[in-house]
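One chain of protein is taken out of this complex; the other chains stay put.
== chain A ==
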Amino acid sequence: MEVTEKKAVKSIAIIGNPNVGKSSIFNQLTGLNQKIGNYPGMTVDKMLGYFSLGNKHFELIDLPGTYSLYPKSEDEIIAHKVLNGIGMEKPDAALVVLDACNLERSLLLGTQVMDLGIPLAFVVNMKDLAEKRGLSIQTYALYQELGVPLVMTDARNNEGMEAVRDLLSNDDFSIGKPFGELDFADLLEEVRLKYGFRTHYQAFQELIFAAYDPLADPDKKDWLAEKAGAYQFDSEAEQARETSRRYAKIKDILRSTQSSASGEPKKLHARLDRLFMHPVWGYVTFLAIMLLIFQAIFAWAEGPMNLIDGAFAAMSGWVAETLPPGVLTDLLSEGIITGIGGVVIFIPQIALLFGFLAFLEDTGYFSRVVFLMDRIMRPFGLHGKSIVPLISGMACAIPGIMATRNISNTRERLITILVTPWMSCSARLPVYIILIGLTVPDETWIGVNLQALALLAMYLIGTLFTLLGAFALKFVLKSRERSFLLTELPIYRMPRWQTVLLTMFNKSKIFVLEAGKVILAISIVLWVLASYGPSGEMENLEAEKATALESVSEDQKHELAAEYASRELEASYIGILGKAIEPAIRPLGYDWKIGIALLTSFAAREVFVATVATIYSVGEDVEDELTIREKLDKQVHADTGEKVFTRATGFSLMVFYALAMQCMSTVAVVYRETKTWKWPVLQTIGMTIVAYLGALITYQIWS
């Protein structure tokens, strides 16, 4: 018996040029019901959205924005594979978003998708702008020419979205008339038959794409290359020829279906460009905007971060008190809850930074920044688009690295990812503040506070190494990809709050769900190492502490507890490790106590302060910076009686923290963005070596 089962969920791919409002439409249809997944072997995220109309359920696949279906980056390879169902299930239909002001250009992609033989519909977006420019489009005539239904929308203002929903629920997709004309009919027929494609155009695309697809079967690649050779099929020349023919035909059709007007961008935009792209004021404005953003991040992120910190500390305390004491309770309260807290604490910074970035991106401002910065970044092997990740890195490397997505050149993107952690992030600040307070006098020198000067120097060191590192990597990482800049400067638009909020939400979600796993795992390992020691030594100390505590008065209890905390940390595995690495870090001016702090602060740089407070038994009140400073100032080496935190040691430590990775969250994010462990591991090793040498030189100079 034959069962014709109707698929419960209809899957629809949505594709269009960049800046065409594709994500507006995606967001309008799916709202918060979005999921981020992976394409196997690719770094680009798979964006899925779900919604229902009546009793019909839809899955929307948001394909990356592209100008055509030719292999240039992962974006196009993904579009090709999804639309042709290569290595994944083919969607039931495609929704192609066209730009009402740029029909000619958007129809290049539109008709290419049409020729793949997939049922589709066109959404002509930004009709408001076209109307303002005096363009009018005869949709019915266009429908007759192309054989594909068209809907006019202004997605930003939610206009025409009902028509899109009707189209979806009535299943008004249709397979258009074959549009492009192709030579090599025999070759294409052979390819079509061999791989079971529907149309010659699909065969044509597969011939072009297979060489670029990292996951394509090698036998298939060989066979296609051989066939192409036999028929003297030159991939690049054919792409150019096909594009010209397509454009010519599109032009013909548009002549009768669109009445054009000037099409020039408006005066207001030109005036804004005069400021934002000015050789002087452009840079000044950019700096001012960035400064404003940082100001806002520092001002607004601190409150929520403190709240999260407090909430997790309270939760950890509550679990420790409520559950019966034991290993599991400790693991839950100190390992897992604290670990999750360490992930969640980043959300305010990530969400805020991405909120601002999405805002600026959506207005069209960022492409102007790329225009201004490209020349400055190029000598360092970076791209104009690297500037946003690098500057974000001054707040936190994590959103910075997550913002490298739109650098299309793989090498430039990788270099940006590898050097961004050298930008001086906000987690280094507490370390610098403690150490500067210890080692730099609070005096003024020609009107400048020396401590402020030292802090500025640390920021400059970070920036310097970022650029030098990029410069060095330029020679190490070779690429056959040509670096180029070919970007549209879209007209300025008011940002859409929905897009901004969704970006904030999605980026935070990606971080928590994907990087969070790695961070949690590392923090549990670090916790175990710091809380347990070999064969019963911890238990002995605990017992000793309990008896000692009974015999002292109330006032001395704090001090004694602090002392035992220090001794327990010393007896733990991490304490043993800290002692083991002492010979290696002695030349940097550190003792084993600092060694322990170096190890624990791999979790995050600011942990250094807490560990140092514990190991030097400062006591419970680590919030009190002055107490820590005073206590640390008194520390002397046990063997020589010399001060531990001399200027040389302090400077050496600051240089170490400026240059070392010392942030497991960054490691996790680099893994997630490069989809391989190779880069985060090499990066961590490289940064640690540079930090070691830097600290060594610093110590030797100042001691």
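Rule of thumb we're sticking to: a contact is a pair of C-beta atoms (placed from the backbone, for glycine too) under 8 Å apart; a residue touches a chain by one contact, two chains touch by 3 or more; residues count from 1.
Simple rule for what comes next: contacts and distances are computed from a predicted model.
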When you check the chain that is not on display against UniProt, which of "proton-translocating NAD(P)(+) transhydrogenase", "Cytochrome b", "Branched-chain amino acid ABC transporter permease" or "Ferrous iron transport protein A" does it turn out to be?
"Ferrous iron transport protein A"
Of the residues A:56, A:72 or A:579, which one touches the chain left out of the display?
A:72
Would you indicate which residue among A:277, A:548 or A:561 is in contact with the undisplayed chain?
A:277
Given A:11, A:139, A:169 or A:243, the correct residue touching the omitted chain is A:243
Option from A:8, A:185, A:446 or A:486 whose C-beta touches the chain left out
A:486
Provide the residue numbers of chain A that touch the chain removed from this figure.
67-68, 70, 72, 101-102, 104-105, 108-109, 236, 239-240, 243-244, 247, 262-265, 270, 273, 277, 279, 367, 370-372, 374-376, 384, 482, 484-491
